Every structure is written in C-alpha cells, then in structure tokens.
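After the structure tokens below, expect a handful of questions from me.
One protein chain is absent from this view; the other protein chains keep their places.
Chain nomenclature is as follows: A and B, assigned in order of appearance, with residue numbering initiated at 1 for each chain independently.
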Amino acid sequence: MSDYIRNAWYVAAWTKDIGRQLVSRRILGEPIVFYRREDGAPVALEDSCPHKLAPLSVGELVGDEVQCGYHGMTFNCSGACTRVPGQTKVPPSAKVRSYPLVERYNAVWIWMGDAALADPDAIVDVPRYGESGWGVVDGQYLHFPTHYLNITDNLVDPAHTTYVHKKTIGGAGGEDVGVKVEQGDRQVLAYRWIKDDEPVPLFKKMGNFSGPVNRWQYYYLFMPSVSCVDFGGIDAELEPVEENKDRGLRSYSFNFLTPETESTTHYFWLHVRNYHADDAKVDAEVVELMTLTFTEDLDILELVQKEQERTGIRERTRLGIDNAPARIRRMVERLVAAEQGQTEGPRDDAQGVA
Amino acid sequence: MSDYIRNAWYVAAWTKDIGRQLVSRRILGEPIVFYRREDGAPVALEDSCPHKLAPLSVGELVGDEVQCGYHGMTFNCSGACTRVPGQTKVPPSAKVRSYPLVERYNAVWIWMGDAALADPDAIVDVPRYGESGWGVVDGQYLHFPTHYLNITDNLVDPAHTTYVHKKTIGGAGGEDVGVKVEQGDRQVLAYRWIKDDEPVPLFKKMGNFSGPVNRWQYYYLFMPSVSCVDFGGIDAELEPVEENKDRGLRSYSFNFLTPETESTTHYFWLHVRNYHADDAKVDAEVVELMTLTFTEDLDILELVQKEQERTGIRERTRLGIDNAPARIRRMVERLVAAEQGQTEGPRDDAQGVA
Partner (left out) sequence: MSDYIRNAWYVAAWTKDIGRQLVSRRILGEPIVFYRREDGAPVALEDSCPHKLAPLSVGELVGDEVQCGYHGMTFNCSGACTRVPGQTKVPPSAKVRSYPLVERYNAVWIWMGDAALADPDAIVDVPRYGESGWGVVDGQYLHFPTHYLNITDNLVDPAHTTYVHKKTIGGAGGEDVGVKVEQGDRQVLAYRWIKDDEPVPLFKKMGNFSGPVNRWQYYYLFMPSVSCVDFGGIDAELEPVEENKDRGLRSYSFNFLTPETESTTHYFWLHVRNYHADDAKVDAEVVELMTLTFTEDLDILELVQKEQERTGIRERTRLGIDNAPARIRRMVERLVAAEQGQTEGPRDDAQGVA
C-alpha cells in the first residue's frame, strides 16, 4: 500500500502551462491528461483510454472533448465516453476518471481523492501574496528523483542548511543551535532563532546590515506536503520575536510537493519577499539562488534515495533534529490509515503560517 | 508459460541477410545463430555453447561448422559437437539445437517446434508473387517494441486507420463503416467496403480516379502471425465485389511477425501491387509510405505496450471492432494449449487469401 494521502489538494501544474494542448503528467502514480476547455476552465482526466490503454494525451482535443488517437473514442470533461466510432452503443465501462481542479496562486490544484470532499477552502494560504510591498516569484519547477517524504524531512530540518547550503543560505553560526517543534492537527512547525550571528551571504547581498543579525528559520509543513519556510533576519539589537520579523529582510518560500511515483516528486515552488519587491533583476536572482539551493538538496537527497533503495533501510540512527520529520511521517501514516480505513481523519481548518 | 505457437513457420531473416557470416537473432526468446554452408544452404543453430553459454555467433565459421570463440568447441550443421580441443571424447551433453529452415519469397523461414512436423507446404501462399503485371517490394524490416499479439490485434483492425494513419492510408470516410469477420480453422478475416468515398491520398497519387471510389480493406490473419492486407479501390460506379477488385488499384501487404521476446517483435514485410509494376521509383515510394505507416502503428503500440506493462491490464472495455482480434487471441490460446498438451491442434490446409 502506498503512503499517499489522497483527500488533499496537490499542485498539478502552473496555470501558464495548461492550455489548448494535451499535457500528460503522472501524479500519485496515475497518468493524467490536462487541458483547458474553450471557456478556459482547466480539465484533468485519467490519461488512459479504457479500450487498449493508449494515453489520451497522444490523441486530439476536439472542442471540449478528447479523442483517442488509436480508435477515436471520445470523452467529455467529466470522463464520460460520448462516441465510439463504428458503433452506436457506448459500453458502460467506456469511461475515464476526472479530477476536481482549482486555480489559485497561478497554480492548478488537483484533488486526488473523493471528489465529494474537495473543498477549495482547504488549499493552503500563502501570506502576503499580492500585497503591496511584497514581491512574488512563481512558476518554478524542479523534478526530484526521490520519495516526497525524504523531501519533507529535509524541509522541516533547519540543521542541514549549514552543511548542504554553505554556499547559499547556510551559515556556520547555526551549527549548534537547537530546533523547537510545534505540532497542529495537520501541520508541523520546526523553528529556531540564531542570535547575534554574521549575516548569511543572501542578507549581505539584499540588505544593508551594518553588524550582526538575529536570524530565524521557521519551517512549516502542511499536510500532505506543502512546505513554507519563513526566513529572514533583523538587526541583532532588535528582539528576536514574531512582531519584529517584518522590520528586517523576510521571505516566505513555498514548496508544493506532488508525488509523481513512489520514488519521484514534482517540486513546484514560489517565493514571496519584502525586499526589492518590484525589481525584476532581484526576481531573477531569487530564481537563480533558490534553484541552486534546491538543487543542492536534490543532489544529496538523490544519493540518500539510492542508498535507501539499495539497502531497504531508511535510517540506522535517530537524532534530535529528526523530531519534526518523525512527527510528519507519523501524521502522514495516520492520515493514510484513516483514509484507507474509511474513518474520519484529523482536520485543522486553522492551518496556516502564524 | 509463454503464448508462443511453436509448430509453425516464422520468417527468421531475409535471404539477402544470411551468408558466410555468423548472424545472431533471438526468436521466440531463443538465441539463434544463422549462416550458410559452403553449398549455400542456410543453417540455424542454438546460439549458446553448452560449455559456458558463450554465444557461438562470436566464434568463427570453419567450413560448414561453427567454432566457439571461447574454447574452440566445434558444432556441425545438425548441432552435433565434432571437436573438443584438448580431449578426444565428446560428452553427450555437448550439442546445440538445430532448426529446420526453408527459403521462400526471398525469406528464410524457421520452424521452432517439433522438427518432424515441419512441412514446407504449410508456409503461407503469397498471391500474385512473381506474376507479370505485379510488382514486388520485399526485404523490409522493422523492430517493434511490443508483444506480437498487440500487432496482430492491430492488423485485423481496419478501424484504427482513420485515426492512426490519417496522413497516409486512412480516410475519414471510413469512420463509421462496420467491419465483418469470417473465421477459418487457422485464419481470421476482417473486412469492409467503404462505398462512394473520396479517394485516399495513396489512390490520388497512384491512380487516376476522376470521382469517388468504392474501396476495400480485407485483413487476413493466418496462424500464427502472418498478416495479409488486401487493400484497394475501384471507381464508385463498379460493384463492390471480389470479382471487380483487379479492375482498380490493388495491393497485398504482407506482414510476417516473428516474436523476439515477450515484449518485442521482428516485423518483416513485403508488398505486391498491380500498379506501376516495374517502376523502381514507385517501389521506393511504397517503401517510404509503408515504413511511415507501420511506424505510425509502432508509435501508438509502443505506448499501449508500456501502459499494459505498467498496469498489468490489457483492456478495460471491449468494443465491436475487437471481434476479430478476440477471435485471433482465442485461436492462439487454443493452439498453444494443444501444443503444450501434446494433443492435435486444428489444422487448415486450405488457408490463404480468397
């Protein structure tokens, strides 16, 4: 049994990437074809003709329907077969699954479970998105050759930044600063303040700190696999408290992880910041820096994934920094079990960044 | 248990491709080495030295015998070991299998089953081959990454041509014209006449039709996996009957499918036509057109094969057009079961194009 949470919204694509072309993407192991109706609404259908299993995505879009490229069977936006060339009767088994979609934050979100439960309000909130003084970079994508929970482990783990990201966002000052963990019903927060530390390379470049800083890393993980890193720094003379965060450099780095298969993950990301909000040059620098940073993660996680697959073992010792990752894995297990057992899983309507 | 029919003739190679070199090819999963004796007769031996399993095909041809490239064990045309360097006694287990071969239609045919049953008269008849006024293109080969029965499905399925071959031999006029099926003991025929239709691109190019045509598609499948497509068109004013077929453009397209493995197939083809019989330029056009057409089949079948392998499912719904394919699969199952149960399978000496 796979460890996918199905009753959840996953980013399937960026809005800009779905149009009047058939686009195929595998999500939670299922092949799905995406396109837009003539009125612009996005559609997601099972990408597998029920006849011989040819991918519908190699067929043609005919109006709002998809015509299979093998024998011309045609399916409408709900997945019902509307035509079988050469016969008038459509067999009851001639249908494909359709998936609920919602567009938000320039992304197309897909609901992989019971359509009756697909509530758009359950989509995570991205703070400051679209607010004046805050710049947004979105539309970014990486393909990770690794299980999505290895990535969520990493995304609530501030400790790795010192070693994996020493060239980008890491700093040696954080090596021995412990991480605190708070847990909600459907979210985990791992966080720390590193006080009176030298500004990391990013701060030196983007800010004008004259001395040491108090910097913070707040790693949120919302079920099933949305990561938000609230990251920034303020003058060391300011108290390291929530209220002061906006007085320095601050960014929210959102990573939307969508399992592709048991060993690969779609990694969509967007970034909201309070510095140089309308500066396209800084946008480009953010893309470059974050891509470099996430690629550093990818490189180490790919090696970890390979070794885990080779040995069938995920870890041989557990450390203090594994507190948050372990909570997330238990939370996922609990939700998957609840879904598969048809019982009601936990729910936290109030999930979101503090 | 694989679904190969063993007591049958398969095309192993084109005559031109077997000579005084060792050539290796896998057939029904078995590695086989081919060469010609000094007198020109073709030979087929198991391509696996019984000593350490080195392929004999990387050894040398010494007169009419094959010498292994590892330790020099030598085998004659019947597969008997004639020499073990360094010892005088040849162990009884030192032998390889030899296979009956027949050359016909410029092809080398191999019998994969019980040699005692290998009757050359059982090789399929190619009508008009070598007759005056009929042109032949042969020697053609494609490698299909798909199970051979997915290809036979396709070759008794006129309906796919409208969608898969719209650029070549398909025409929209055929979309809703049903297919009739007739069955013999060892053959299936699926056919239809499409009446009063616009000439397909091929007819426009090769014929001089001034108006609409009656065109036909007769798809024969002879056990185990020889396909013959009798294809052509006549003026729409002529009755759509067998007797009139030679009054228009007509061709016999033979496809000899030889399973390589459970998921790959050798696809040999030849083509007999009654137009521009001695025109080398048209020969080249036939090669180009048919290769393009079969590659269109290959492209969709490769996707179907991959999806079937991924899911372990071959189809989720069955249509009217699956009548002939289903008959063939049942016929194959029946013949395989008969062979494996050592009972007498069905036999139809009269098989052939009407």
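In this text, contacts are C-beta pairs under 8 Å (C-beta built on N, C-alpha and C of every residue); 3 or more make two chains touch, one makes a residue touch a chain.
This structure is a prediction, so every number in the text was calculated from the model and none was measured.
S.K.: Tell me which of A:Arg6, A:Arg26, A:Arg97 or A:His160 is the one touching the absent chain.
M.R.: Final answer for the missing-chain contact: A:His160.
S.K.: Among A:Val23, A:Ala80, A:Val102 or A:Val177, which residue is in touch with the absent chain?
M.R.: Per the contact definition at the top, the residue touching the missing chain is A:Val177.
S.K.: Going by the contact rule already stated, which one of B:Val43, B:Cys68, B:Val181 or B:Ile321 would touch the omitted chain in the full complex?
M.R.: The missing chain is touched by B:Cys68.
S.K.: Can you list, in ascending order, the chain A residues touching the missing chain?
M.R.: Against the left-out chain, chain A lists 153, 157, 159-160, 162-164, 175-179, 300, 303-304, 307-308, 311, 313-321.
S.K.: Residue-wise, where is chain B in contact with the chain that is not depicted?
M.R.: Contacting residues on chain B, toward the hidden partner: 31, 48, 50-55, 58-59, 67-73, 84-87, 91, 93-94.
Heads up, the rule we're going with is that only the chains that are shown with their structure count from here on.
S.K.: Return the distance between the CA-based centres of chain A and chain B, expressed in whole Å.
M.R.: 50
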